[in-house]
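In this view, the complex is presented without one of its protein chains, the others remaining in place.
Chain IDs A, B and C follow the sequence of writing; residue 1 opens each chain.
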Amino acid sequence: MQLEQQLRERLKQKEILLMTHIVLGYPSFEANREVIAQMVAAGVDCIEMQIPFSEPMADGPVILKANQQAITAGTRVSNCLAFGAEMAATHDIPFLYMTYYNIIFKYGEQAFMEEARQAGIKGLIVPDLPPEEGADYLRLAKENEIAPILIYAPTSTDKRMSELAGHGAGFIYCVARRGVTGTKSEFGEEFNTYLARCRAATTLPLAVGFGIQDREDVTALKGKADMAVIGSRTIKLVEEHGPAAVGPFISSLR
Amino acid sequence: MQLEQQLRERLKQKEILLMTHIVLGYPSFEANREVIAQMVAAGVDCIEMQIPFSEPMADGPVILKANQQAITAGTRVSNCLAFGAEMAATHDIPFLYMTYYNIIFKYGEQAFMEEARQAGIKGLIVPDLPPEEGADYLRLAKENEIAPILIYAPTSTDKRMSELAGHGAGFIYCVARRGVTGTKSEFGEEFNTYLARCRAATTLPLAVGFGIQDREDVTALKGKADMAVIGSRTIKLVEEHGPAAVGPFISSLR
Amino acid sequence: MNKKGFFGNWGGAYIPEILFQTFQELNTEFERCKNDPDFWQQYIDLMSTYSCRPTPLTHASNLSRYFGGAQIYIKREDLNHTGAHKANNVMGQGLMVQRMGKKRVIAETGAGQHGMATATMAAKFGFDCTIYMGEEDVRRQRPNVFWMEKMGAQVIPVTDGSRTLKDAINAAFRDWVTNVDNTHYVFGTVCGPHPFPEMVGWFQSIIGMEAHKQILKQHGRMPARIYACVGGGSNAMGVFKRFLNEPEVELIGVEAGGHGLQTGAHAARLCSQDASAGVAQGYKTMFLQDDDGQMKDTHSVAAGLDYVGVSPILADLWEQGRVRFEAATDKEVMSALDLTMKKEGIIPALESAHAFVQAFKEAPLLSGDEAIIINMSGRGDKDIFTIAHAFDDPSWKEFIIERAREYSHYS
Partner (left out) sequence: MNKKGFFGNWGGAYIPEILFQTFQELNTEFERCKNDPDFWQQYIDLMSTYSCRPTPLTHASNLSRYFGGAQIYIKREDLNHTGAHKANNVMGQGLMVQRMGKKRVIAETGAGQHGMATATMAAKFGFDCTIYMGEEDVRRQRPNVFWMEKMGAQVIPVTDGSRTLKDAINAAFRDWVTNVDNTHYVFGTVCGPHPFPEMVGWFQSIIGMEAHKQILKQHGRMPARIYACVGGGSNAMGVFKRFLNEPEVELIGVEAGGHGLQTGAHAARLCSQDASAGVAQGYKTMFLQDDDGQMKDTHSVAAGLDYVGVSPILADLWEQGRVRFEAATDKEVMSALDLTMKKEGIIPALESAHAFVQAFKEAPLLSGDEAIIINMSGRGDKDIFTIAHAFDDPSWKEFIIERAREYSHYS
């Protein structure tokens, strides 16, 4: 089943879905394994696994540091792909890879997509690859039944949103605000207008990410977005309280 | 009696005359007094007393330092003039002042000359005052019967020497070589040619200075020059062995 | 491929969606400027009254005689205001920022030259200014930081990654995506996402346009070869551009050979075997990266050449064979610097000295009626801390120790 369908199935039972983020190899694959198990048990609907890159331009301090430490610890792309396959085989929720384009480009787009498909990966988020530069990528993703998830930003015009909608699949990742990952967002009037614009531009489900921290934030998104994305917050949690803290946190969100 | 005559009188008894140099106020007027007494007793024929100046452009390290220390110790021009008067009254040899032009200029040329005459000073050596810039100085000196002693250098042309001769009185101070006071000179072939040129250019007695250190140097000048000038050498002697060493040193020179 | 923003296989605009709109506006404004002869004239006027363009072309007669070959001419970008070619780019972008009505500029800086130039431009245009500089570089280049601050800029030490230029670029992008509405990112070289390579190259092309006129006037004909150091590639593109269509002029880019190409401790992307195609910092080029696509640490005595990527325009000219690339080692650079100071009384920046190295190797092989041009991208006297250190000058060390003693007493 393709990603969009999977999410729509889940949306029948839940008012809002949850997607979480982990950085592969940080602090270790061991920890990743435990964290993911906790997340799945706590009812997470989708997990994006970031393959670390040395130049994570769009990430804030928490994820940036996680990327760097994962690489310093020796995390290789091949390790990440093997781990992704293991997770997809183990847990019954959709898994995505999130990474920067160079990782895929350098691996070989074709080879990357094929391995990802074989591993059962459902989608890809690549924040530095606009569709203008990603013709091959988009084609290969679709050929391999992997959803190329595109991103909307508050600065995107209506026209741009429609254009992106035509290239994307799975869902649209709506960046909640200007800036990088990791700081709190405000979900006020302006945000609502933005989200309404997003909704009008696409029929794909909408995920909202950047700075979602707690139940209140998730609640604020109900009825407006289809999925809330928890990124830096769980990484910090693991840093401060260990993997065991993740399950209770996720459970507290909805 | 005027300076030239005085020297010519002395030249009747001696093959070569000796002129010595002291820096007034260095190391103290006390020491100056004692050194001069020793010099006179040892048969020196003429003494140039340098009134210290803060910018002694033509002097080498020894005399330069003496100038600066004399000023730092509080030596004033008025002290120097009083001391000069005392010496001229005490000892029966001609005394000269040597200084830079600013000291005279600032004191007032007229006033300076009158005081010097009253003090019985016989001549003046001002190394930074060529006759071109010294019309008033030359006139006032002559009016006050003080010999304005001019300088020849190895770089002076024959023409220049004749010109200078016309302005000077007392004797001509022939600088032995290029450079400043205090380092040894060579009295070789080139020097002899130079001295011959000096002799040809003037009827005034010739004194030779800069770097005369010992009996050998003085001997080398006999028959060529009328007076040998001992400068830095005695200052160093006083520094190293005290005023008492001066008499024996002077006696050893001829 | 012949896509917008690509030079052969290289370039593009690999940017986060949040910047898409701002790049649209930037592209539009850039097109407008390119098609507006008044804009170029305004730029020329600014550069000739605020900086001292045209910068001279100096005939290095002593060096020419010393090497006994080609006549060596030096294009004097060191005489620009702020001491390097970086001024050309920032002043041009400053005029564009003014037209776009933005009030704040940000920039990355490695050596500090581009930061200095941007802080200067911001003071002149009355913009707020934030400069991102790797913590390591802040430590090494305190004098530049001092001046930037005095000019009213805020200098933020970047503590991520290798704490050098590429990390400062990432940090600047992070600022930009946060403050995109009022802020322009003054990219410092002919790299980054389209339109930066083309835009920076356009402003820098003033160098070659002047040099072209000057060499014809002073030497009477085209130069045989032109040498420029290549960090990002902006001074090289600047001097090369006017000559690209003059096939008799050979163009040579000189990269940082560091401790030697064999050692891995260098920053040679195009003339070593160590780089491969990749996409980072918004563009596609040859990067010094590992098999996974992670960027490697680079090394050069010249902070301004110590960078993992290289201009996509130069990557294309390299692939086409139009520009030849060579490397100069740290050691060779120090002796070229020494010789140039002694023979001509000219102090090239450590970056620029790389170009001198290769020119000195080749000058003897040419005949005396041929001319070569070395682009002297900047002056070295700002690098006193690095240069005196690299020459291991004992009096310099004493001086620093004595100064520090005074400061330790009174503080």
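The rule we apply is simple: a contact is a pair of C-beta atoms (placed from the backbone, for glycine too) under 8 Å apart; a residue touches a chain by one contact, two chains touch by 3 or more.
Quantities reported herein were computed from a predicted structural model and do not represent experimental measurements.
J.: Among the chains in view, which touch the chain not shown?
T.: Result for the missing chain's touching partners among shown chains: B, C.
J.: Of the residues listed, B:Phe83, B:Tyr97 or B:Tyr152, which one is in contact with the missing chain?
T.: B:Tyr152
J.: Quick one: say which of B:Ala37, B:Ala58 or B:Ala245 touches the chain that got left out.
T.: B:Ala58
J.: Kindly note down the residues of subunit C that lie in touch with the hidden chain.
T.: Against the missing chain, subunit C presents residues 48-52, 55-59, 62, 76, 79-81, 83, 119-124, 126, 139, 142-143, 145-147, 150-152, 218, 338, 341-347, 381-382, 384-385, 388, 391, 393-397, 399-405, 407-408, 411.
J.: Provide the residue numbers of subunit B that touch the chain removed from this figure.
T.: Contacting residues on subunit B, toward the hidden partner: 53-61, 64-65, 68, 71, 76-77, 100-103, 105-107, 127-130, 132-133, 150-157, 160, 164, 175, 178-180.
Assume only the chains that are shown with their structure count from here on.
J.: Classify the inter-chain contact topology: is it line, ring, star, complete, or other?
T.: other
J.: Counting only C-alpha atoms to place each centre, which chain is farthest from subunit A?
T.: Ranked by distance of C-alpha centres from subunit A, the top chain is B.
J.: Taking the mean of the CA coordinates per chain, how far is subunit A from subunit B in Å?
T.: Spacing between the chain centres: roughly 98 Å.
J.: Could you state the distance in Å from the CA-based centre of subunit A to that of subunit C?
T.: Their C-alpha centroids are separated by 37 Å.
J.: Would you give the residues of subunit C that are in contact with at least 2 other chains, written as numbers and ranges?
T.: Counting only residues that touch two or more other chains, subunit C contributes none.
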